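Every protein chain except one is present and positioned as in the full complex.
Here the chain labels run A, B and C in written order, and each chain numbers its own residues starting at 1.
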């Protein structure tokens, strides 16, 4: 795609949220994108710089409608579900990446089942591509509308899809546990997310019913070529950023750790943002803080006949804003890695 | 058992470790136990009060042999494995509770397999009772030697044994994920346990090979009445105290959350230190900090045909020193709850 | 005082807050106090056990008026300022300990200056004793009304009053820095106290204007026998419990660390809840977590002619609920240490 550098005018909806803020932080170093509007319904009129003192953008937060009125070339939306549906379903502008859940599911019936609401633009769904870059790169590169994956699905699909695609694990009997940092819950989340409730505490939540399950099953089924069901339990742990998925699946035959790792190495060897850890090392979220990187690995448990696959990401990076920019780079013809870090802020 | 209050003379081996310190903290309020010796090989000669300034005991740390020479009525040992084996296997004194792993496994062959060492006192093993209080109370009450469970087995057995005993879940296809606070690794653990490595980090460890698996399978098999295998993945998370186990097991038939909870309520209704959380609440480690309590619950996942059972404990409380005192209370005829807290230090 | 054990009927106002919860936790082990009412305006009708599952009390939270209607022998109030003033100023019952700020200042004019409100019961102020136990024990023992100190004043007065009373430091030029855990701000404190805002963050607040300054100056002036002014800066740091005060004051003459420590040792040698650290050790909040203990020490800085005095407390223990119970024990004739811990929950 022919791209005119320094000409891509970008608007961000939900710019005062955590994912929105991370988008602005990444875009600030993007040589080919220029912020033209920052939407934030609860902060209309407040200078963007009062929340992000480092930004060069001199405007104030505006309502979503006013951000769209700026006719951006590219729109990032990080809004509560149903709000995305309404705004983006009706938008006829150029490129859009939605970080919310409204356009990720192909089937409006599945949307209804998991979100408890009727989709307002079911006919628009077919125009959106599920934006897990490593698994849908050609479609994303050709798309004008990308539904950026949820943080949990990003990690679990990166860990399980290679094994399902290779037929190494079964489509039934999969159990996934995940731990997420608190920023994944978004800003201003109220009771239960105050420091005192989270610090020195470990707790599961949304057992059996997390909305992200629908995405995982849709995409893992696509990778497997047959319906996949997953049992999924998320946990809240006292970190700000970071998401770790531990995925246990029955092996379909005898397989060694080395054979499973070879599947990972083969699948991800060209990927700039997937770091396959070998038999002597395990993923850790600290290694990916502030980056767009996913650390993945897998082990065979011969005693139980199961594979254990892992993925660590920054929930605001590869799990949200990082992947959104990665996708936008692809859509618009930039180098896919533009403005994206691979060096984690460690320690 | 007739017990002479204020007469039980207690020695603690490994008294400078975390579990040892928690033992001293609990014993300090026990009206019927008196500390007579505190063993700590690395701190021989240091006043106990310099490490625990609140203690009334005025002596110094001594070598294990010197602690035994004090002829205690009751011995608590919290030592690295193989050290317990040597010291306790040869001890002919009255009552002993071992917090280490050397006397938990019935089968010396299993010990060899998981610990990579030959057991030095295989004939002594039959004299030891596995001290998960809620599942072996009569044997513990009659015992002179109790092998206190590991922290992970305590949590996972409390969560899974009722379901296996009731035939509600299958013995195969079980996957357990657990998260533990750093105190579980003991004091002075070196690289990887410094603040900077742990803080803002999530990571799995000992995948497929944690020693505690052997205990879990031994006791879960006993509860099930048939061999049980578990896939188990522990994780290190940035909390000091607290252990949460999330256990996923295939249901043997159709069952609702209410039916599974009824199994829990029925099994644990008389237990002073097991708190069954109902359908509207989930365990959290903060509720048990500093206590001997286990918070447990279970959910049925109808979509995947699995039960998800949870248990939260303080790894130094019910997961170590608390349960050790609970067992000693039983063995010596004290009220089982003596000196043990149920009110978590929250916030 | 003649006391009838198991007869002291206690009500707690503000029982759903952090200090209120800590009061209930301590009272649960008090052999001579029985909870008869738990007031919590925002949770009226909710079973107390749903918030504190370990409690034996079977009632529900009630409005403050209904708690008073239970005619308790002893009332603890942990309410926002001005609420205490109204409720306690008019109460004609037996014993009361107020954990709020309304009855701590002797001078209604000073109250107006720092709280920005007129005191509604100025005539009642003379009936209240400032409850820093170690400095006003005889008056507290004889009192029916005790104003429990704030957390910051507790720490700073314990550190500075011995030096001022001994004439070792000057009354001018004192600067105090303090760091407090987040539980000091109370439950449900909203923006800025969520996990993500507090974790991995260090920040000052209320610079030059914290309400607690008025208390500090009142009591330090009393100790010094002349007016004392202090510059005070509190900081919010990512811990749940714990408060550390670092107090820098000009020496009035040449003095060594040993001489200053001797003042501390002499002043506090009989105190069950003050732990004077010697020249080779420094206070740390971990040593006092969950207790009523204050760790204090002092150093002379010969180069600058200043004394640096330190105090570490648990802001909910000696800084709130612990000291409140200590005072109530004194008022009612119990052993002063009843139900109060000295062994910190460490690690």
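Assume a contact is a pair of C-beta atoms (placed from the backbone, for glycine too) under 8 Å apart; a residue touches a chain by one contact, two chains touch by 3 or more.
Everything numeric in this text was worked out from a predicted model, so none of it was measured.
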item: Touch criterion as defined above, residue of B:139, B:194 or B:258 at the omitted chain; value: B:194
item: Contact residue for the chain not shown (choose from C:218, C:240 or C:342); value: C:240
item: Missing-partner contacts on subunit C, residue numbers; value: 173, 175, 177, 179, 181, 196-197, 200-205, 207-208, 229-231, 233, 235, 237-244, 246, 248, 250, 282-286, 289, 299-301, 303-304, 306, 308, 310, 312, 347
item: Touch list for subunit B against the chain that is not drawn; value: 18, 182-183, 187-189, 191, 193-200, 238-240
item: Subunit A residues that touch the omitted chain in the full complex; value: 18, 21, 25, 28, 52-55, 183, 199-200, 240-241, 275, 287, 289-291, 293, 316, 342-347
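By our rule, only the chains that are shown with their structure count from here on.
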item: Separation of mean Cα positions, subunit C and subunit A [Å, integer]; value: 47
item: Approximate Å spacing (C-alpha centroids) for the pair subunit A, subunit B; value: 39
item: Multi-partner residues of subunit C (each touching 2 or more other chains); value: 18, 183, 199-200, 240
